[in-house]
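Complex shown without one protein chain; remaining protein chains in place.
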Amino acid sequence: MRDVVEIGIGKTAQRGYHLDDIALVPSRRTRDVDDVSTAWQLDAYPFKIPCVAHPSDAVMSPTAAVSLGRLGGLGVLNVEGLWCRYEDPSKQLHRLASLEHESFYSVTRQLQQAYSEPIRPELIADRVKVMRDGGVTVAVRVSPQHTLALAPVILDAGVDILVIQGTLVSAEHVSTNDEPLNLKEFIADLDLPVIVGGCTDYKTALHLMRTGAAGVIVGVGADEWSTTEDVLGIRVPMATAIADAAAARRDYLDETGGRYVHLIADGDLQTSGDIAKALGCGADAVMLGEPLSRSEDAPGAGTWWHSAASHPNLPRGSLRPAQNPLGTLERLLYGPSDNPGGHLNLFGGLRRAMAKCGYRDLKEFQKVGLVLDR
Amino acid sequence: MRDVVEIGIGKTAQRGYHLDDIALVPSRRTRDVDDVSTAWQLDAYPFKIPCVAHPSDAVMSPTAAVSLGRLGGLGVLNVEGLWCRYEDPSKQLHRLASLEHESFYSVTRQLQQAYSEPIRPELIADRVKVMRDGGVTVAVRVSPQHTLALAPVILDAGVDILVIQGTLVSAEHVSTNDEPLNLKEFIADLDLPVIVGGCTDYKTALHLMRTGAAGVIVGVGADEWSTTEDVLGIRVPMATAIADAAAARRDYLDETGGRYVHLIADGDLQTSGDIAKALGCGADAVMLGEPLSRSEDAPGAGTWWHSAASHPNLPRGSLRPAQNPLGTLERLLYGPSDNPGGHLNLFGGLRRAMAKCGYRDLKEFQKVGLVLDR
Amino acid sequence: MRDVVEIGIGKTAQRGYHLDDIALVPSRRTRDVDDVSTAWQLDAYPFKIPCVAHPSDAVMSPTAAVSLGRLGGLGVLNVEGLWCRYEDPSKQLHRLASLEHESFYSVTRQLQQAYSEPIRPELIADRVKVMRDGGVTVAVRVSPQHTLALAPVILDAGVDILVIQGTLVSAEHVSTNDEPLNLKEFIADLDLPVIVGGCTDYKTALHLMRTGAAGVIVGVGADEWSTTEDVLGIRVPMATAIADAAAARRDYLDETGGRYVHLIADGDLQTSGDIAKALGCGADAVMLGEPLSRSEDAPGAGTWWHSAASHPNLPRGSLRPAQNPLGTLERLLYGPSDNPGGHLNLFGGLRRAMAKCGYRDLKEFQKVGLVLDR
Partner (left out) sequence: MRDVVEIGIGKTAQRGYHLDDIALVPSRRTRDVDDVSTAWQLDAYPFKIPCVAHPSDAVMSPTAAVSLGRLGGLGVLNVEGLWCRYEDPSKQLHRLASLEHESFYSVTRQLQQAYSEPIRPELIADRVKVMRDGGVTVAVRVSPQHTLALAPVILDAGVDILVIQGTLVSAEHVSTNDEPLNLKEFIADLDLPVIVGGCTDYKTALHLMRTGAAGVIVGVGADEWSTTEDVLGIRVPMATAIADAAAARRDYLDETGGRYVHLIADGDLQTSGDIAKALGCGADAVMLGEPLSRSEDAPGAGTWWHSAASHPNLPRGSLRPAQNPLGTLERLLYGPSDNPGGHLNLFGGLRRAMAKCGYRDLKEFQKVGLVLDR
């Protein structure tokens, strides 16, 4: 049973666990690494690896999305990012990439300034065209706040998958000022699969599934450079969040007699070991941001920032100055690796973890044994 | 049920939890940030934000108290601080602000020396007058030891709220030497609201409520520069202390058929995230010391020390050398922020945390879900 | 009930807690600090403070023992230390005190060399004479291995209290080579009180009490410079060890119809806060080593080493290079302090902790409430 702790008289808290708190337990069987499959499919779209890009401008440009798509993952462009604010964002990207370890504040101000330019909807079509022309599955991200305004342009541009993503998204957003986005009605009117999130608990995940979403993002994209907890007091134990959302997926599958909604884990993912743990907790795929920023061809030239880091009055993350690239995107994903830290050959590492634990495919691997040792 | 652990044969300890051990859990609903209210009211006095200043000379002068009051919080001047020991304390404040990272001892000696000057009761009236003239709610702090001696002067000066604060205050102080302060009788004779504390457990909180206090301070003002634990062996897990005091508040409300005593959390509060957690555990307001020292107009010019750091023979804290200011007091409280660490826009951060968790006002927000993940 | 954990199938471990894991909880009452007594009495010998010196040459010389005795504590000289190996050990002490942060090995070799000189029994009488002439209670330490050989000399010299101390001492030492020390018979033949230890669990403590000892040492004198765990795999959670030994004290009191054996905590004691916690867990007194090395008149001139650090083939601790003294021994014990870290005014800090928690004397204070928050 779930561990509920009385932290003070009459006040309880549920125990939660981070990916770092757990580890995989090999079973009594091992398997040949060549027999293992990391294939993933969302709706009609097949992928070689369960890898969705985090829509940060540091890792995703139209061409970077194409590269990832060709390598078997899903690129996602942020239609509220620099590529849809500037005709040519390279000057902004270059300036951000050249920032040294200056003070927090100066870096944050430069981020805020770069994103203070208004979104130019006409650029969206151009960017999507580049991705379509690349011959890959096309996905873009929009925030819940701008979904109603930008949806017509996005849909006209012809995307395959729409990602509606905010730090936290609920199926029931209450507002006395604006007409809020009704996710259920909005999704019902579309005929393309929608991924929506982030969320952190069973109930929100279940409600988001009931909106008709094809995928739900679990987590708030936390990493070492994220400050969501300092600013908002919200910290997401990912192992628990994923497992809880997986329970919602099971219950929703039963409730609908067979609709399977995919879970995309977004947070605390740095290494191939982390990816294996997230999938072992029940995720169907992972959303990778910072790990992809270490590729030679990342648009941020080795720099990393989360979208929330550029918020105009409440930034919730900092910019990691440029680091040396570890290799091409292909090598990052598939090796060979000469980096023992788990940052290279991300999906080769996953595949080997599955083999050592004795599993053949991702769905089976969700049942891998876990140990809690911290 | 509360977790009681046998730490050795026949010897038990209750488990306690720190604000750092827990985090907020968003609910299935989100809310527009503009629909959220952070209003707080103590007795007849309304405040825009649940913010009480810690009465350290590093953050509170008569004019600083007026500034905070005008911005919607409650300033508190220490009548045993430098402003009531020196006609013009600016020389002392300047000297303390100019201390570099010298050895602990030298810094502590300088603090001890600055506070070795006797209190001059006649200055109290002058200081209070400045605050009254500022048109804000006037509050001053006195220690339990000096309450009987200084009360006449304080009351004559015309304050709105009296704060009787020591590291630890009980409703039952035993002494064979002096006639100790009988809080119950003392408060009954006053016709202004009294805030009293700190305290750390259910029983002491309940007894302090029964003295007739309008507010009870929970915690001992611990922060990174505090050494209460090293010196006294006392360390207060604030999440538990607040929740336990909130249980006392409920029981006292029932016992009196409706007297609601406010809880003011004092300890482990550095960021907007910490503030949100303290309120989520059941506090009605927070007492902020060090966070306010980072404003441009703090009397300590960026330096911070807790009152206990200047104790003549048993100092229990050190002086944090001056740091660069983060902005005006207004910006500290309301943003905009260019600091991702949660030190700027303290109450904008609170407001957004409430919105993301789906709550409309502070009383509702005390029911926010918590996760325990450390 | 005690928490017993199955760490693997069929293999259990008992949970143990360190002093750092717990903290004192003030009760609903506070007390005037001048009404609090820290008096302690062992057998016929009264002490102003519950302070026994750790018999390391770094803190105890014959004159240092006299100083501590005059200030109300109990000095203990090691008859196997430098003072009983050299006519004048000042050259050795000076050399050890002059060691800088050299490599571990070199320092350890110098310690080993200093202690390679044989013990000269005739010096014991001289050293004891100095202590007797000082007019204080005289105590010396001998190891279990040398007790039979050195006892005649020690007893002839005229000591008041004998301390038989090894890292770990049991009432049942098994040896096929030597005739081992039978503590029970040995103590029965003496007519002076014996303190014996260290020990770490209920059963060993109880058996040591049954030898007729007046006091039992709990712990192995662990501190930051101790490496007992690295070398032997033994680490003592002091809160649990003290509480367990206190249970043995209760059971033995009952079993004998009233013999009260004193517990002297030896380990993890750096600050006044630590002292308060150890007494709050049930100890009657504390054995202080490193904290006393910070006095102006410490024989080690600010250097610290545990006796086990000089073991000829298995050293289990390192030498802390000399640090600046914090003040006279008197100031170290009674203040005033200008050090917020709890290293000065050790027993003034204890007294204030007792007052804040509402207790009048040490025996009562053993019932103070504890919180477990780590």
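Letters A, B and C name the chains as they come in the text, with residue numbers starting at 1 for each one.
As a working rule, a residue touches a chain if its C-beta (ideal position, glycine included) is under 8 Å from a C-beta of that chain, and two chains touch if they have at least 3 such contacts.
Predicted model only: the values in this text are computed from it and were never measured.
Q: Counting the whole assembly, list the visible chains that the omitted chain makes contact with.
A: Hidden chain contacts in the full assembly come out as A, C.
Q: Which one, C:Lys129, C:His173, C:Arg250 or C:Arg360, makes contact with the chain that was left out?
A: Checking each option in C:Lys129, C:His173, C:Arg250 or C:Arg360, the one touching the absent chain turns out to be C:His173.
Q: Pick from A:Gly166, A:Gly233 or A:Gly280: which residue touches the chain that isn't shown?
A: Considering the complete complex, A:Gly280 is the one touching the chain left out.
Q: Which of these, A:Leu42, A:Leu181 or A:Ala353, touches the one chain of the complex that we don't see?
A: A:Ala353
Q: Which chain A residues would touch the chain omitted from the figure, given the whole complex?
A: Its contact residues with the unshown chain are 1-3, 15, 17, 21-32, 34-35, 202, 239-244, 246-247, 250, 271-277, 280-282, 326, 335-342, 345, 348-349, 352-353, 356-358, 369-373.
Q: Footprint of the hidden chain on chain C, which residues?
A: 5-18, 104-105, 108-109, 112, 167-178, 180, 199-201, 203-204, 207, 227, 229-237, 240, 309, 312-318
To be clear about the criterion, only the chains that are shown with their structure count from here on.
Q: Which chains does chain B share as contact partners with chain C?
A: Where chain B and chain C might share a partner, there is none at all.
Q: Suppose chain centres are the mean of their C-alpha atoms. Which chain sits farthest from chain C?
A: Relative to chain C, the chain with the farthest C-alpha centre is A.
Q: Copies chain A and chain B touch; is their interface built from the same residue numbers (over half shared) or different ones?
A: Interface between chain A and chain B is built from largely different residues.
Q: Report, in whole Å, the distance between the mean C-alpha point of chain A and the mean C-alpha point of chain B.
A: Centres of chain A and chain B (C-alpha means) sit 40 Å apart.
Q: By the touch rule stated above, which residues of chain C touch at least two different other chains?
A: Not one residue in chain C touches at least two other chains.
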